[in-house]
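What you see is the complex with one protein chain gone and the rest in place.
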Amino acid sequence: MSLVGRDLISLLDFDRRELETIFRTADKMQRLTRKCGSQLKNYVMATIFFEPSTRTRLSFETSMHRLGGSVIGFAEPGVSSVAKGETLADTIRMVESYSDVIVMRHKIEGSAKFAAEIAGVPVLNGGDGSQHHPSQTLTDLYTIRKEFGGIDGRKILLMGDLQHTRSASSLAYGLGHYKGVTLYLVSPQTLRMRPEVTDYLDKKGVKCVEDEDPSNFIDEAEVVYVTRLQKERFPDPKQAEALKGSYILTRGLLKRAPRNTIVLHHLPRIEEIPVEVDYTPNARYFQQAANGVPVRMAFLYLSVYHSKYRPVKTREPTPSGGATRCSNANCISNQPREPIVPTLSEVTSRGERVLQCQYCGRYTKE
Amino acid sequence: MSLVGRDLISLLDFDRRELETIFRTADKMQRLTRKCGSQLKNYVMATIFFEPSTRTRLSFETSMHRLGGSVIGFAEPGVSSVAKGETLADTIRMVESYSDVIVMRHKIEGSAKFAAEIAGVPVLNGGDGSQHHPSQTLTDLYTIRKEFGGIDGRKILLMGDLQHTRSASSLAYGLGHYKGVTLYLVSPQTLRMRPEVTDYLDKKGVKCVEDEDPSNFIDEAEVVYVTRLQKERFPDPKQAEALKGSYILTRGLLKRAPRNTIVLHHLPRIEEIPVEVDYTPNARYFQQAANGVPVRMAFLYLSVYHSKYRPVKTREPTPSGGATRCSNANCISNQPREPIVPTLSEVTSRGERVLQCQYCGRYTKE
Partner (left out) sequence: MSLVGRDLISLLDFDRRELETIFRTADKMQRLTRKCGSQLKNYVMATIFFEPSTRTRLSFETSMHRLGGSVIGFAEPGVSSVAKGETLADTIRMVESYSDVIVMRHKIEGSAKFAAEIAGVPVLNGGDGSQHHPSQTLTDLYTIRKEFGGIDGRKILLMGDLQHTRSASSLAYGLGHYKGVTLYLVSPQTLRMRPEVTDYLDKKGVKCVEDEDPSNFIDEAEVVYVTRLQKERFPDPKQAEALKGSYILTRGLLKRAPRNTIVLHHLPRIEEIPVEVDYTPNARYFQQAANGVPVRMAFLYLSVYHSKYRPVKTREPTPSGGATRCSNANCISNQPREPIVPTLSEVTSRGERVLQCQYCGRYTKE
């Protein structure tokens, strides 16, 4: 099985066997990490980050360098032509002619999928809006697999802002590929996991329990995955302030977990994991961050090495007329200047007929 | 003929034979683009960008990496010592001791020429003010040469803001090296090509026609080169708003052009080329952007490979006293803290005696 030329847009695009190939390659990369590689010598990776990032950008860059490759790009849109009003489509068409692989982060949902449709080189999604963060999830799954020897049957408590945290929904999509997983989704009532994600989990046979109190499940959880209440995702800052502090994994709470429970976090963490937890034997979030390098090296190697530029012939978008559109204003299909054909598919959610956007994945009622 | 150690400041500094050497080398580089090169291994290119850029900076960086070299630099002055008030001369003296070639973009006109006088390594102008953008023009000429087999005799319609667009005046300077070229200069009355450029075209025997309406020449043009009305270049934002939309190359207008006409643009484009034109067989602007890599690889290879550091002994500038100065406030010769001797030469423009600045190229009346 070959992953040459593959994009990395969401965990929905991979199957269990492909994930295992990535993880086995990561095992090999980990052994090489501080030794020499030159598989990607003279290959160029473009990192185009429209939102700030440290971990994702730097770990992709290190991964490329460890394999002998080079990096171009920008870390914020202000220094690029985007400041002059260029569309994402035009930016991609330019960057693809300068590089062999593109890593992109963007606040618009579905933008990575759209970029991959246009680019003649692999596009790796470094996070788009509140939806996907696949290189983070590969790292998370790799860490769980390493700690427990496998992912099937794990009991995982996912807590925090599950509505807006892309690492959370992305992990949920990834766990759907494994058997017998139990997922405790713990969040404030107003910040629950989005229905398209829980519907997917139902369909995949993941046992989901939604609740507001982490202490109800802490004694069962083998993995506690903590996420931030990201203030910048709230429409109302007062709401952000009110919930601050509600979902903190204190050492007291952690003491009630099984002895070999591990604590994960996508980082950066602010106060949701107090520093005192760093000194417990359960903390694995720094190890998890470190695992990001072999995992990203693995994907870059599998996808980019020996890949060829494949020119893309896009067709002219036709106006959708009076058809129903995606109701998510932050979806790429609702950016008027981008040459995109919105696509909605009919699905059934809890007995009701809804339309699902093929770019952002969100439901739209007719 | 050798170009080792040559600066790239303006198209005025090259002759036709030198341009042909660059283009032939670019042909070779294009064949190598995604293969390995290590000619510039351990060479360091500094990209110092005092104005935002994506295309120019990233394509230079990719070109350097494809040749095995490395890159340092900054993408905006805010993160550098320039924020502390350092002169350009001091910045150049520092950067030249850290690198083998300097690529610079600056809003001050003539700054690249001044930098080249100080630096002991080649200086490549990534755009200075409204005057020169030679790596863009090499790319433009290379694209025309590739599409038509040559540049002599071409009929080229250049439209938009010809007064402030550096890609436009730079292209005009480049076309002056070829025979039998016809140039339709189409712009609003207030944004016509500057007189030092049209005087040069006259002297070089380029047939120039100035007009305000692109539809008068569209049926003759083999190349339609569209430029933006760059709002940031207007003194009055109302004027920018009023002219917005006047110089748009619609598909309707393009239909009246000859069948094999090509459309070029320096990019980023905003609304001056609607997306509908992307799907016509005439669009070449994305191909043109892609050509930027082999062209820049060619120049870097020819200029930097085997070049040696040549220390520059600058002489102390003497105060010019009551002599006439360049009247362009945005000229490097009018920056009081830079150690520069303004130089004006007497030239004749339309029968009148004028002084021309040797840094920014603009006319000053005595």
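We just call them A and B in the order they show up, numbering each chain from 1.
By definition in this document, a residue touches a chain if its C-beta (ideal position, glycine included) is under 8 Å from a C-beta of that chain, and two chains touch if they have at least 3 such contacts.
None of these values were measured; they are calculated from a predicted model.
Engineer: With the missing chain put back, one of B:8, B:67 or B:95 would touch it. Which one?
Structural biologist: Of these options, the touching residue for the absent chain is B:95.
Engineer: Pick out which of A:68, A:120 or A:317 touches the chain that's been left out of the picture.
Structural biologist: Considering all chains, including the one not shown, the answer is A:68.
Engineer: Out of A:267, A:312 or A:347, which touches the unshown chain?
Structural biologist: Residue touching the absent chain, from the options given: A:267.
Engineer: Considering the whole complex, not just the chains shown, which residues of chain B touch the missing one?
Structural biologist: Those residues of chain B that touch the unshown chain are 41-42, 44, 46, 70, 72-74, 78-86, 90-91, 93-95, 97-100, 309, 314-316, 337, 339.
Engineer: May I ask you to list the residues on chain A that touch the chain which is not drawn?
Structural biologist: Its contact residues with the unshown chain are 34-38, 49, 52-55, 58-59, 61-62, 65-66, 68, 71, 75-76, 267-270, 275-276, 278-279, 286, 289-290, 292-293.
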